[in-house]
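One protein chain omitted, others in place.
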Amino acid sequence: MLFSILAVQETVAEVDGTVETLAKVVSAVTEAVPQSGGAAHLILLLTVFVLAVFLGIEIITKIPPTLHTPLMSGSNAISGITLVGAVLATGADNGPWATILGFSAIVFATMNVVGGFVVTNRMLAMFRTKK
Amino acid sequence: MLFSILAVQETVAEVDGTVETLAKVVSAVTEAVPQSGGAAHLILLLTVFVLAVFLGIEIITKIPPTLHTPLMSGSNAISGITLVGAVLATGADNGPWATILGFSAIVFATMNVVGGFVVTNRMLAMFRTKK
Amino acid sequence: MSPDLIDLSYLLAASLFIIGLKGLTKPRTAVRGNLLSALAMLIAVAATLRHQDIVGVTGLLIAVGIGSFVGTILALKIEMTAMPQLVALFNGLGGGASVLVAGAYLAGKEFSARVASGACFTDVLTATAASGLIGAVTLSGSLVAFAKLQELKFVKDVSFPGQKLLNLFLAVGAIGLGWMLVTQPEHAQAWYWVMACVATGLGILLVISIGGADMPVVIALLNSYSGLAASATGFVLNNNLLIIAGALVGASGLILTRIMCKAMNRSLGAVLFGTMQSGGTSLSDEEVYTSVRSTSADEVAMMLEVSQNVLIVPGYGMAVAQAQHAVRDLTNLLLNRDVDVQFGIHPVAGRMPGHMNVLLAEADIDYERLKEMDEVNSTMDQVDVAIVLGANDVVNPLARTDPNSPIAGMPIIDVDKARTVIVIKRSLSPGFAGIANPLFAADNTLMLFGDGKKAITEITKAFDDA
Partner (left out) sequence: MSPDLIDLSYLLAASLFIIGLKGLTKPRTAVRGNLLSALAMLIAVAATLRHQDIVGVTGLLIAVGIGSFVGTILALKIEMTAMPQLVALFNGLGGGASVLVAGAYLAGKEFSARVASGACFTDVLTATAASGLIGAVTLSGSLVAFAKLQELKFVKDVSFPGQKLLNLFLAVGAIGLGWMLVTQPEHAQAWYWVMACVATGLGILLVISIGGADMPVVIALLNSYSGLAASATGFVLNNNLLIIAGALVGASGLILTRIMCKAMNRSLGAVLFGTMQSGGTSLSDEEVYTSVRSTSADEVAMMLEVSQNVLIVPGYGMAVAQAQHAVRDLTNLLLNRDVDVQFGIHPVAGRMPGHMNVLLAEADIDYERLKEMDEVNSTMDQVDVAIVLGANDVVNPLARTDPNSPIAGMPIIDVDKARTVIVIKRSLSPGFAGIANPLFAADNTLMLFGDGKKAITEITKAFDDA
């Protein structure tokens, strides 16, 4: 919310500069996107986080001890999801330093992801029942 | 997103009317609240919904048959959460017709909620172990 | 209270609902779980009242007061045996609230301002229509279910040719009206109420042709719908809490429906369209009941005296006879005399899932004595006397033997494999599925005709005297 208001304030201030305009724009934005602002949005993300934690606990506690090693390597592979962040950080036209950092981040994250899934698969394939 | 842009467009159009202003304001809003707009926001809500459904399935399948009747009345009580919606609809200064509708909605929803929790409690209290 | 604080309270409430439901996974924590859910609701409502837009709190509190009062009275006065009806009634009220909330939104000033501004907000309108439609079906469907379970005279099983076609027509009509509402927001109110009426009719017609004993499935399904309606309302009001709570309820209803259908070995479609496989080659009563032997309470008492393992299988008849307290007395007496007593609970015995458990728990019978079907079946050969108390379909061996019977394939409690079976019921009339039961004529079966409560009391007395 804060961002949008500030940004709109600035832009409009350049254009017109009168206090009334500002007030009108701000109230229009406030009404139109009542829930999409900074803090409210953050709480929405927080809600997603909390739900995912609850869900994780429910599912993980159901996984039998037999599969705990694959679980460890598998969830480790999932934590390589930062790969998405790495791609976003590298892909944007962001200057050489950011690109180098992003490139290395991608290499690291892909090793984590691909290696993790492959080794988990290797382990799990052993668990197929032999009957 | 769409709403905010439209609303901002209108307000600013009143004030200034030039095409440049519109473009600037729109791009400012777009940049400032990149993810909070209509569709993106809807997807966020949808995410919350999906997670909650997954979580519900995990938890409910763990509830033993012994407690299925209390589960039915208890989850029925929870579905009375529309009470919150009813309060929001009634409380705002919305004219007599809306208020009457809202008032009846509250009465219905509270019966559902309070009655549901009380009767569930009555049933569950019987299940305390007797040892 | 700032909007953010309200949002945080909603998040807290949602978490408490989840923790509360988790509590229901164990009898030991169930009471606390339910209280947590209630607390969550309180927090949610209190936070909402602090909303800046809320005016006229007095009116709100009056409404809440009325609702709480009536709800509490109903909840405290109701007989445990009438639980299915009560849940149906409450469910209907919830659906009604949904209809009214969506209606109030359309009648409100915020909505007219939005329409006047010409902004397009299809998503909100869609959710409003959905919440009204689902709510109306839930309302009328639940009320019909209530009337049927309460055995109100004026509700009859109605079925006529072309009923399914009419239902389809109404469903399509209601959805079409919802669509009109979305596309013509300036006439939203008119479209809305016409749609609500059509949906109400649909709810009535859908449920009126379904047999009384299938009502629990219908209620669970409608409960699931009312959860989805709450979620839809959450999308309208941009409210996380409604979305989460609604989704939890939706999942719960769906899973209960599936469990019941599975335990009855019927498809959901068969329940909803009121079809029972017609019992093609099933035998007539005369053929089945050639060698029925009846017994007396005294004789049963004597048999119990020389038994070591007794299994009691309760059914809907126990609920009708309100025999649970009498059963408790008999159980305690037997336990005192070192006779082991177990209860075999079929998942769809009675008229709602877990129905028997609630009744027996009401009579203070330790829930550790209540065994699930699979468990008792695996030890059935060690049972000396199995007492079938007002159960019928759930112990009908035809389910195993006659592939053409309407209950073919439904898993049953195999009491016919116990050494002796005592069946307590008032007559040879059939149970819910309407078919004869060869168990009553089996060699190891003795019938004890009479009201369940009276029969058990007599057995207890005879046993005590001996």
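Letters A, B and C mark the chains in the order given here, with residues in each chain numbered from 1 onward.
Heads up, the rule we're going with is that contacts are C-beta pairs under 8 Å (C-beta built on N, C-alpha and C of every residue); 3 or more make two chains touch, one makes a residue touch a chain.
These figures come from a predicted structure and were not determined experimentally.
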Chains on display which the left-out chain touches in the complete complex: A, B
Contact set of subunit A toward the excluded chain (per top definition): 2-3, 6-7, 10, 38, 41-42, 45, 48-49, 52-53, 55-57, 59-95, 97-99, 101-131
Chain not shown, touching residues in subunit B: 34-35, 39-40, 43-44, 46-47, 50-51, 54
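Quick note on the criterion: only the chains that are shown with their structure count from here on.
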Arrangement of touching chains [line / ring / star / complete / other]: complete
Centroid-based (C-alpha) most distant chain relative to subunit C: A
Whole-Å separation of chain centres (CA-atom averages), subunit B against subunit C: 26
Multi-chain contact residues (two or more partners), subunit A: 32, 35, 44, 47, 51, 54
Where subunit C touches two or more other chains at once, by residue number: 18, 119, 238, 240, 244
